[in-house]
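To keep things clear, I will list the structure first and then write my remarks on it.
Missing here is one protein chain; the remaining ones are kept as they sit in the complex.
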Amino acid sequence: MGRKILLDKIDIPGILGFDVYRNNGGYSAVEKALKTMSPDQVLDEVKKSGIRGRGGAGFPAGMKWSFLDRSTNNPRYLICNADESEPGTFKDRYLMEKLPHLLIEGLIVSSYALGANTCFIYIRGEFKYLVGILEKAIFEARKNGFIGKNILSSGYSLDIYVHPGAGAYICGEETALIESLEGKRGNPRIKPPFPASKGLYQCPTVVNNVETLASIGPIIIMGGEEYAKIGTGKSTGTKLISASGHINQPGVYEIEMGISVEDFIYLDEYCGGIRGSKKLKAIVAGGSSVPVLPENLVFKTAKNETRLMTYESLAEGGFESGTMLGSGGLIVYDEDACMVRNTWNFSRFYHHESCGQCSPCREGTGWMEKVLYRIEHGQGRIEDIDLLVNISKNIEGNTICPLGDAAAWPVASAIRHFREEFEFHVKHPEKIKNKDHGNIQKLFVP
Amino acid sequence: MAKVTIDNHVVEVPDGTTILQAARLIGGDIVPPTMCYYSKLEGSGGKCRTCLVKVSQSSGKDSRPMPKLVASCSTPVADGMVVQNITSPEVLEARKAIVEFLLINHPLDCPVCDQAGECDLQNLSYEHGLETTRYKEERRDYPSVDIGPYVKLHMNRCILCYRCVYTADQIAGKRIHGILYRGDVAEISTFIQNSIENEFSGNIIDVCPVGALTDKTFRFKSRVWFLNPFLAHRDCPTCSGKVTVWKFGKEIYRVTGRKDQFGEVDEFICNTCRFDKKGSEDWIIESPANIDKQSVISQNHYMKIKKGSIIKPLEQKTEPQD
Partner (left out) sequence: MHNNQIQHKIHFRENKEFHFREEIMEKVKQIISRYPEGKQKSALLPILHIAQEENCGHLSVDVMDYVAQLLGIQSIEVYEVATFYSQFYLEKQGKYVIELCKTASCAICGGEDILDFIKEKLNIQEGETTDDKLFTLKTVECLGGCGYAPVMQVNTEFYEFLDRQKIDSIIDELRSKANDEKAKASTWAEKFC
């Protein structure tokens, strides 16, 4: 059993309530930080921990914090990005639902380190039922003196508010989130300037993922160096993996980074193998945006090394034969899955979620979806396959925000690894009429 | 001050200048085309991606290239920065792709579009576009929306540059139209039946890079290249009164703002000047308007005028001589 840092208290009855959480060592990170450490010392510990942003991009959190413009007198803001909408990812929802106080504790310590006196939790509109849970936790923390004016007589004051979104994947992009929080359409901003200097209300702002911020409490308690000992290389600490798809035990698992992908998929303490004892066909390792990996590249890299659940190992081989850890949303496909249908599904998602601000993404995502729809429904042309590759290449890197890349990668990688399936769809429209045609296809496509 | 090299031309500009502004100071072919950026509208730019350029050296201190192409209209220069526009095949390739994206849902109804002949998208696709289309799907079709007696909205032609929205916010005052919905079904609309009418609302026609917003008082009157543009002025209590009048014989067919070499109006004009003053007695004619030699509007008008010098990228980096 791997070490648990985030979910270790999850099974304690009543952990949702302040008293139980507090009696089990909760809020001691706030006490430690506010009573014995300066904000810079907290920042140092976070830097030492090496924790990388858990939202998908994997940018070192300590470094992001150190970019915060401290030279102005403008107020600073911390925003907790709880707009979890990446297909395949549901860890933040789980964390907030089961351990709201862990997040609140992390927010207090982080805000203190950043010198922010206001913190917003931007939560996706679909999770409206979590607003009550979080607001209750905030209320309790306030009643017990951990939020509000002069916390623990340290002179430091903080307010935390929950702000609901209203159904837009794009608001998970940090500048779109800020726009949305300002009451506008969720159009990502053109960078520079970055939020660290001009974010919410043009003030210095840090936006971090729920899981990142929830990890700050444990990091302060155990110390950054101790945290960095968990995991391997530049993938330090533990990571929540949302496992779904054709597996026996879907759910959220906390892993020490560095266990192998094979163990994670097949061990009983994690996914427990493929549903119905079928064969594995492919995985999407980090949410729908990352390149799909075919079976032959899942357990071993192209260099024949064991593929591990780490940022580096999953990325091994670049886009040719690797993928990304992303947000840790693992989707597993069995042998009966149709990768064309799945690619169309992803493509439809990005088409629906594009904000429409910049032309490559606005037009390109729709174009790809329409072509994929045709192929999947038996109206494809053989030249459409290369056309798709070309469109994805034309979108990639040319857009304002990473949504364009996220739309392009799944398409490009699916064609790279499963071109035969696309060709099969084009050549045999009569065999793919039924929507569950994956099991027929597997007889023809090796 | 920052010294920046663009297609081997070196120019010195104040800090905070964007790459595009620096390129415009050099002028000529190396100026990236723009569809959404408008120097007179704050916040515009960054959206159409036609002005993407390659930064092959970030600054004098940091010799690394920027990892992606950047929008020149919104990226500030740094001292020692090296930029490639038309000397970079990668940029030209990307620009071709952007033009294709802008065109796939465009109705290509230039033969019946009033903007034809002075359309930025037409010029852009002439220069960078493909001759045929790879887009085999149906093009989207918006229901038509009436936005009042002065401006005709053709949503199908719109490229969502947001210029008209910024104009309404910054020039015309109270805004009643905006960008609605999202993704590739986003549109310009008033949402409720409403007409865009205030003293400066006509300027949204001038800033529109395509034929999405056209002048109802000029609708189907004439192709622009049959008209002769003249600089003219009148004593206007509301605006500067400095305009371009477009004449056919002695008759004034339409009035627009005066545009500079980058297609931006010099001064925004009021609706009275634009829509109501069509009599030749209303205007004092100054001189024929300057028309870009490449423009289709110049066809048959100025045959004998010598071609101006055109600034091309240089083979080698050359410092300007003082």
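Quick notes on this structure:
For clarity, chains are labelled A and B in written order, and residue numbers in each chain start from 1.
To be clear about the criterion, a contact is a pair of C-beta atoms (placed from the backbone, for glycine too) under 8 Å apart; a residue touches a chain by one contact, two chains touch by 3 or more.
Keep in mind the model is a prediction, meaning the values are calculated, not measured.
Which of B:E187, B:D215 or B:E264 touches the hidden chain is settled by the complete complex: it is B:E187. Although one chain is not drawn, the whole complex shows that of A:G26, A:P39, A:G55 or A:P87 it is A:P87 that touches it. Interface note: of B:C110, B:I176 or B:L314, the residue touching the hidden chain in the full complex is B:I176.
Across the entire complex, the residue among A:F67, A:F299 or A:Y373 in touch with the chain not shown is A:Y373. Among the residues A:G17, A:P60 or A:G251, only A:G251 touches the chain that is left out of the figure.
For chain A, the list of residues touching the undisplayed chain reads 75, 84-90, 93, 124-129, 159, 161, 163-169, 180-186, 201, 242-246, 250-252, 284, 288, 329, 331, 333, 337, 341-342, 345-346, 348-349, 352-353, 355, 370, 373, 435. The chain not shown here touches chain B at positions 137-143, 145, 174-182, 185, 187, 189-193.
Heads up, the rule we're going with is that only the chains that are shown with their structure count from here on.
The mean-CA centres of chain A and chain B are about 39 angstrom from one another, to the nearest whole unit.
Chain A makes touch with chain B in their complex at residues 168, 185, 190, 192, 351-360, 362-367, 370-371, 374, 381, 387, 394, 397-400. Touching chain A in their complex are the following residues of chain B: 45-49, 52, 68-69, 71, 74-76, 94, 97-98, 100-102, 104-105, 134-137, 159-160, 179, 181-186.
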